[in-house]
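Mind having a look at this structure? Questions to follow.
Just one protein chain is left out here, and the rest sit where they should.
And then subunit A:
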């Protein structure tokens, strides 16, 4: 062995010894964000890889501020067991500090408990159940975009005011559907209306809703409340039109409908339906600016409110991390969330806002009506604004949620 090669062997050995140290230092200065949602099923378009693209956009917009940010992505297939496994693996072996998005309420509630147990951050955008900031709230959770209470108040309230005082629910048989049915039913009853019945449909895997629609019609309710989402909702709307249910004066309340669902139905079928969102790409200067930035990364999809929530949630989290220091943020998820609650939020998608003690991010909600084909000026020009519910009234009052954090 020559002198030179012996030296290079020594150098290599030294480098190997140092490498773990420098990697450890790099790890300590890196925030890892795991985006966990439905990457292959019916909720893919409202979460999926588009949510990850929005999170990356938030990281890019935040810019280099002295610490690195890594974004991981995984598909939980809408199954709580799969979602829990990924969350545990991320936290235990890959040093993930915050879990984002988490579509599907049943998975979200499971991940919620894990993030509390491991003291990490859970910023939820796409799950709807209001229990995340109610009975199941944790100091580690921020629920960003919307929830079942807010949907029930806006869409449900509007339907009742328009004379829809008797309801029948078609409910997806899992945590989300149950929460949406419960919250909307409460509003209907408070307003003096009646709930005549409900039918719980298996989730996922129901394609034909005609049987349930006929049952709903037989109840003689004035409003059929769709306590479901995604292709369940679009199938219901499509088949209700086919069975002439809406032509005979029964109103459909699409309690949770996204712009992607409207796109899927086509304006011919969807026109006249009302729905509630907290973000619409063409709402104002900020939303259009945001959409321009992310559109190329998500084609042919369009950002839904849930994607906007992922963007805004991460942006705010990174601001909090910078404010408190990476080490402190990594050490305690609860502290990071507390810091997020202590800072006002501001972003292109939702404007100015704040996060309440129970973890609820608050901002206005918008009641939209789907345009007719004649009113629409082009692709994705689907909504006209009917009504804005101001920030203070849009979400469930903090005292009514039963969140233990608030009581203490």
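One rule holds for everything that comes next: a contact is a pair of C-beta atoms (placed from the backbone, for glycine too) under 8 Å apart; a residue touches a chain by one contact, two chains touch by 3 or more; residues count from 1.
We adopt the following convention: contacts and distances are computed from a predicted model.
Going by its UniProt record, the hidden chain of the complex is named "Branched-chain amino acid ABC transporter permease" among "Ornithine carbamoyltransferase", "Branched-chain amino acid ABC transporter permease", "Putative tricarboxylic transport membrane protein" or "Heme lyase NrfEFG subunit NrfE".
Checked against the full complex, the one of A:28, A:135 or A:214 touching the unshown chain is A:214. For the chain left out of this panel, the touching residue among A:43, A:144, A:167 or A:350 is A:43.
Of the candidate positions A:230, A:333, A:353 or A:401, contact with the hidden chain is made by A:230. Touching the missing chain, out of A:61, A:113 or A:173, is residue A:173. In the full complex, subunit A makes contact with the omitted chain through residues 40-46, 48, 173, 199-202, 204-208, 210-212, 214-215, 218, 230-231, 234-235, 238-239, 242-244, 260-261, 263-266, 268-269, 300-301.
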